[in-house]
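Removed: one protein chain of the complex. Kept in place: all other protein chains.
The block that comes next holds chain A.
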Amino acid sequence: MMKMRSLVLTGLSSVLSAIVVGNAYIQKKQFYPSVVYITKSNSSMAVLYLQAFVFVVLMGKLCRKIFFGQLRAAEMEHLIERSWYAVTETCLAFTVFRDDFSPRFVALFTLLLFLKCFHWLAEDRVDYMERSPIISWLFHIRAISLITVLFLLDMLFINHAYYSTLLKGASVQLVFGFEYAILLTVVFMTLTKYILHCIDIQSNNNWENKAVYLLYSELVTGCIKVLLYTAFMIIMIKVHTFPLFAIRPMYLAVRGFKKALHDVIMSRRAIYNMNQYYPDATEEDLQSTDRVCIICREDMIRDSKKLPCNHIFHTSCLRSWFQRQQTCPTCRMDILHVPRQQPAAQQPPQQVQQQPQPPNIQNMFPGFPGMQMWPPAPPVPPPMAQQQQGGTQPGTSLPDGTSGAAARTSAATTTTSTSPTTAPLTGTAPAIGVPYMGPGVAIPPMPQMFMPTYPMNMMNSFPSPPTNMAGMSDEELHEMEGVERQNVEARIQWLRDIQSLLDGAMLLISQYNTVAANMSMPGITTETLSTSERAQTSTGVPMPRTSPPQEGAWSKGGARSKVSNPQDKNIRKAQSASSLYSDRNESKTDLTELEGAAGYTSPNEEMIPAWNDPNDEEHSDEMDEVRKRRLQHFSSSSSLSSLSKQDDENINTQSGFQN
């Protein structure tokens, strides 16, 4: 139908022009007079202009056939939509330059319009490369030749505009110059895309950095476009008048540039976050899943990343997704805001942990049952999971969201209150842990095998220092981090000391108990001995078990020392602090477990009078000495439990001698 109409139109216009020309020739008989006749007659000129227009359209169609072949429906739609805007803008431009309105001028604008159309089509075509599974040689030849032709034409027109402006001063050529300069950037962008796509097609596996290159090239061309338009605006306002026709493309250029900039920033942030917070998926991680990246549905052989919610994706897939949205594609856990909001806003820790799991997610993704959920918390934590619980424990034990400062002061009070426990006030030692460990605290254990050594979730559990870090620059943060790290280092050292002291205190308690039992019931020495040994070993055990996590956390912190993240400190703090708490907790539970065991009674006030044995005098002196020696051990030695055991045996034999 469309074809029929255009055919009829073409035929009609050729017939008309033939009539006009024939008429003139018949009237004037000679070439020159007939030309003069035609140019003098407006109606004949109109017919001839129409004919010229038809010729141009036909030429355009021919070029299109040569360079593009059949246009796809989407391309056609795109083209028509854009050309309407272009035609309107050209008409607006005519109003500005109505003084030098001439056929030549119209012809130049028409040519510009056609070239614009070809640029758009070239862009669309090159974009199509990414979508089609079959790219023929013809396509490559066409694309390359088209890009070359467009480039040459653009250069030619820019050159022409430049020299005519130099020679004749500012004229309409200014507009053409700028228009072709803009088109040149389009050509460059198209060429870049074409090259990138070609490289991508040539390489056998996915070229991951392609998206990044595309982003940056878009940013650069966007920037150039915006600069060109701004310059054009300024010059036009100075020379002619406000260029109304350039408003829309300029707005589009600015918007495109803004988007490109935003994309680049988001992409950079995503890459930064991924490198910073999320570990590469290990072989075991991959084996525990079906090895398919759910974003691109391909096998994960290339490098992949594991999110804090344990979902694994390709690094490149994740990056392009994070550019749009900072959530886990599978469970929609807010990725960026888990670590990022923390320094700025002091949220109650539990809220953040639970918020990202929508209730219906498990139904939606049956392939991942419970992986993103916390398993229901058992009432008594298994001792093996202690390391993992370390971070979350403070969160639950300080549910009111007290700041890190408060935690610090609490640690400080522990120091002051624990130091007396090294003195013979044995009965109070277990009680210290109680205020921090509520009796009914249920600890949500992390899924053990998935729990990374890199506890993202735990960041929630410890509130951050109160300063608003969002407003600080990277340098300031680095600087602060330097100081903070030393502080944290010192704090951890303190906490270790406190821990050693506490352990010492616990040993003392058990020993005193043993001694007391021996004193009060001199008959059953052997049995009390064995129980006391049992008590010692059970209290001694926490030491070697809890110190490795600290060590681990610390060395990990050291390895990542370049990383500037206040949360890391929180983790370390949390881990060390919680290992302290849990330590106490364990020793407490040990004591209660021991209650009722043969010969053992938990230390309390009633037991103390039993020590006032008549022949206790020199014995207690000796104990003092032993205690001093042990304290020295604690402050110096690391292989503590073995030494203290030896010591205890010494004491026991000594007390046996005494008896």
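A few points about this structure:
The working rule: contacts are C-beta pairs under 8 Å (C-beta built on N, C-alpha and C of every residue); 3 or more make two chains touch, one makes a residue touch a chain; residues count from 1.
Methods note: contacts and distances are computed from a predicted model.
The UniProt record for the undisplayed chain lists the protein name "Ubiquitin-conjugating enzyme E2 G2", from the options "Transcription initiation factor TFIIA large subunit", "Ubiquitin-conjugating enzyme E2 G2", "Vacuolar fusion protein MON1 homolog" or "AP-1 complex subunit gamma".
Among A:Met4, A:Ile26, A:Ile134 or A:Leu166, only A:Ile134 touches the chain that is left out of the view. In the complete assembly, the contact with the undisplayed chain comes from A:Arg297, out of A:Lys29, A:Arg98 or A:Arg297. The residue from A:Arg64, A:Arg332 or A:Arg485 that touches the chain not shown here is A:Arg332. In the complete complex, the residue from A:Ser34, A:Thr192, A:Thr221 or A:Ser320 that touches the missing chain is A:Ser320.
The set of chain A residues touching the chain not shown comprises 72, 127, 129-135, 197, 200-201, 203-206, 294-298, 317, 320-321, 324-325, 327, 329-330, 332, 358, 360-361, 365.
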